[in-house]
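Let's turn to subunit A:
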Amino acid sequence: MVKIFINEMPVEIEEGTTVLKAAEKAGISIPHLCYHDAFPPEGSCRMCLVEIEGLPKLELACSTRVREGMKVFTKSEKVVEARKGVLEFLLAEHPLDCPICDKAGDCKLQDYYDEYGLFESQFSEHKEKRAKKVKIGKNLIHDQERCILCRRCVRFLREVIKTQELGVFERGIHSSVNIYDLTPVNNNYSGNLAQICPVGAITDLDFRFKTRAWFLEKGESICPLCSRGCSIIIEYHPGHYRFGVPRKVYRIHASKNQEVNGFWICDLGRYGYSYLNENRLDRIIVNREEWRLEPVWDIILKFLAQKLKRLEYRGKTSRIALILNSWLSNEELFLLHKIFKTDLNAEKVFFADPPQEEGDNFLLTPERSPNNRGAREMGFDIKPVHSKALAEETDLIVAFGSFLAEADLKGALGKIETKVLFTSHVSGLNSLFDIVLPTPLIAEKGGSLTNVDGRVQKFSAVLDPPGDSLPEWRMLAELGREAGINVSFYREFTSPEEIFEGIGKEISFFRVEK
Partner candidate 1 sequence: MREKILTRYFGLENFFKIDEYLKQGGYQAVQKALQMKPDEILEEVKKANLRGRGGAGFPAGVKWGFVPKVDKPKYLCVNADEGEPGTFKDRYIISHNPHLLLEGIIITSYCVGIHSAYIYIRGEYEAVALRLEGAIAEAHEKGFLGKNILKSGFDLDVVVHRGAGAYICGEETALLESLEGKRGNPRLKPPFPASVGLFNCPTVINNVETVSNIPLVILNGADWFVGKGLPKDGGTRIFGVSGMVEKPGIYELPLGTSLKDIIFKHAGGMKKGKKLKAVIPGGMSAPVLKADEVDIKMDFDTLVEAGSMLGSAAVIVIDTGTSMLDVLKTVTKFYAHESCGQCTPCRIGTSWINKIVKRMAEGKGSKKDIDNILRLASNILGKTLCPLGDAAAMPILSIAKKFRKELEARL
Partner candidate 2 sequence: MIEVLIVFIKIICALVWFLALTLYLADWVERKQSAVIHDRIGANRASIFGIRILGLFQPIADAIKMIFKEDFVPPFSHKFIHTIAPFISYFFVAVTIAAVPFGDSIKIGERTITLQVLDFNVGLLFILAMLSLGIYGIILSGWASNNRYSLLGGLRGAAQLISYEVALGLSLVGLIMIYPSLQLSSIVHSQGELLFGFLPKWGIFLQPIGFLVFYFAAIAETKRVPFDLPEGESEIIGFWTEYGGLKWGLFMMTDGMEIIVISALVTTLFFGGWQVPWLVADGFHWPWGGEWLLPHWVVVLLQVAAFNLKVIFFCWLQVLIRWTYPRFRYDQLMDFGWKLLIPLSLVNIVGTGIVMSII
C-alpha cells in the first residue's frame, strides 16, 4: 500500500495501480475515452492528463503508476486547460449532430463537453468528409466521421476475441477504422463493439434509431439464454399508453461482472431479447368450461390444492406427473422438489429444456437454459419427457414453460384428467391444457440461478410482469400452504430471500458462508 494525494486528499492504494484507478477509488472521476478497464492503457485520447507535482509535463492518468507520496491534481487550471484543448480538437472533427446520434445521452464525449467544454467553436474550416454508413458487421454500422479513433474496438477484437477484423487505415487526419478486405465482424461477440464505443461511431443495427437513450429505463439482471449466467443490463421503455405503444425491451448491455463474464456478453444474449416482448401470455386461461372456474389466481390455486389433497387422501400421489425446465430459479425448483417429491412423492418428474447447441470457448455454453446446474444440485434427475410413461396412469399433470414439443404431448395428454400448464408465452400448447397460468420471465421476478460453474447469482425484477402473471415461487409457496400437507413449513416463505435461506438449511451446496 502506498499513500498518494489526489487533489490534496490522501488516498491509500495498492502499489502498481494507475492514477486513474486510484482516483476512481477515491471517488474522483478522471475523464477518459480510449482507456477501458479490460485493456492495457493506450494513451491516445489524451483526455486523462493530470498534473503531478514535480513533473514538468502533464501525465496520463491511465498509464502512470502511483508512487509513494505522489501528489496528483486532477482539476488544476493547467489540467482543465489541457482537457479543453483536447476536447476542442476532438470536436473539431467530430460531427455535431448529437440530436440524431444514437449515442446521445450516454456518450462520453458529450458528458465531457458538458463538464469541461462549453466553449465557442473557433473551427471555421471544413470537416473531413468520410463514410457515414459503413457496414462493418452483421449488426454494426460504423460512422467514420463520428469516430474519435480511441481504437477500443480494434483492441477488443485484437486482445479479447483475437479475430482482428478491424484495423486503422490511412494516417493522420485521414485515419479511419475499417474492416480488412470485406471480411466483416461476424463473430459472436460483435455487439460488444457498439457498447464499448465511447461515442456514436459504431452503432447497433438492432437498436439504431429505434428510440433515444434517455427514454429508456434500465435494470440489472441475468441472461437466461445459456447456462453461463452473464450479468446484463436490460434497457426498456415503459410504454406510451396514449399511442398504444406497449412496454418494450429495446436493448441489452453487458454488465461488469469479473467472476463470470467480465465486461462482455455474446450476441445471442444481446440480441435475443425478443422473448421478453413478443407473444406474452397475460391472463389465466381455463379451457374446461364445465369446471366453472373463474380465471382468478386464488380460485385456481384453491382448486389445484384441492386436487392435490384429494390425490393424497386417496393415496394416488404417484399418479401425478411433473414437467419442469431449467428456466426455473433455485427457489422455485426447491419448492417444487418439496411439494411434489418430498410431500407428495411424485415419481414422474421430467425436464423439458431447450435443446443443446454448440457453445464457444469463451462465454456461450452448449446448454441453453440458465439453471441446469441448479436443478441437478437440488436433487432432480434431469430426464427428458417420456411421453409413453407420461400417458400411463396419470391423473394430474403440472407442466412448466413453453419448451415442450407440442407434437409429442398431443397423444399423451388425451387420457389425463387434469392438465395444468405454467407458461410465459402464447403457444399451441395453451389449447392442450385445461388450465394455463401466466408466469413472469427471469427479468420480471426475483430469485437466484446457479450457473454452469456452480456460482449462485441472485437477481431481482427489472420489468413488471405482464397482466395476471404471478411469480412461480409465490404461487408454489401458496400452493404448499393451501394443500395443507406441511403448512408451517411453507408459511415462512414470502420472498425469494426467505426461500433461499430455507434452501441453505437443507442443501449444503446453497449454504451461504457467513
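Keep in mind how these were chosen: all candidates are chains of the complex that A comes from, given by their letters.
Going forward, contacts are C-beta pairs under 8 Å (C-beta built on N, C-alpha and C of every residue); 3 or more make two chains touch, one makes a residue touch a chain; residues count from 1.
A quick note: this is a predicted structure, and the numbers were derived from the prediction, not measured.
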| item | value |
| --- | --- |
| Of the listed candidates 1 or 2, the one touching subunit A in this complex | 1 |
| Residue ranges of subunit A in contact with candidate 1 within the complex | 41-47, 49, 57-58, 60, 63, 82, 85-86, 88-90, 92-93, 122-123, 125-126, 128, 148-149, 167-168, 170-175 |
